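These notes are about the structure you will find just below.
Just one protein chain is left out here, and the rest sit where they should.
Take a look at chain A:
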Amino acid sequence: MVGKNCFAIASDRRLGVQLQTIATDFQRVFKIHDKLYIGLSGLGTDAQTLYQRLVFRHKLYQLREERDMKPETFASLVSAILYEKRFGPYFCQPVIAGLGEDNKPFICTMDCIGAKELAKDFVVSGTASESLYGACESMYKPNMEPEELFETVSQALMSSVDRDCLSGWGGYVLIV
């Protein structure tokens, strides 16, 4: 979710196999660099592998260009990597959030084969995504300060996740 010169990215902590809960401390939001984070919902193993691939590509970029990737560029990179596997996709829906030039927040989401969807306010993905759309839509206000943004994102996450069997067991909220 976007705020005033800041963004928030949040996820739940549950890892499960259909109805069985395997872990309650699974990490789904990963750092690419200080101002760029990616959240990967969907299959756990694809989330981890995709993250490792993306970090590798970003490190190469850093060596060549001697600077960090801009969020828009990174989103295009993720989209291209996902579309490479068009006929045997990664079962992940990424949510990308970053601060671009002048600390202007950038967020976007993708389906599992790389269709980019930019938004100005919030993006969601996961098993409780319909619930999350509703909660974010009603709780979102433009230009929120970081503290207010944190409250909003936490409440939206908790209320949606409470209505979904397959999500829960804690939440992780990051404000940048």
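Here is the rule we go by: a residue touches a chain if its C-beta (ideal position, glycine included) is under 8 Å from a C-beta of that chain, and two chains touch if they have at least 3 such contacts; residues count from 1.
Simple rule for what comes next: contacts and distances are computed from a predicted model.
As stated in its UniProt record, the chain not included in the shown complex is "Proteasome subunit beta", which appears among "Proteasome subunit beta", "V-type proton ATPase subunit c''2", "Hemoglobin subunit rho" or "Mitochondrial inner membrane protease subunit 2".
Contact with the undisplayed chain is limited, among A:34, A:117 or A:147, to A:34.
When you scan A:41, A:79, A:109 or A:127 for touch with the missing chain, the hit is A:127. The set of chain A residues touching the chain not shown comprises 16, 18-21, 34-35, 99, 103, 127-128, 162-166, 175-176.
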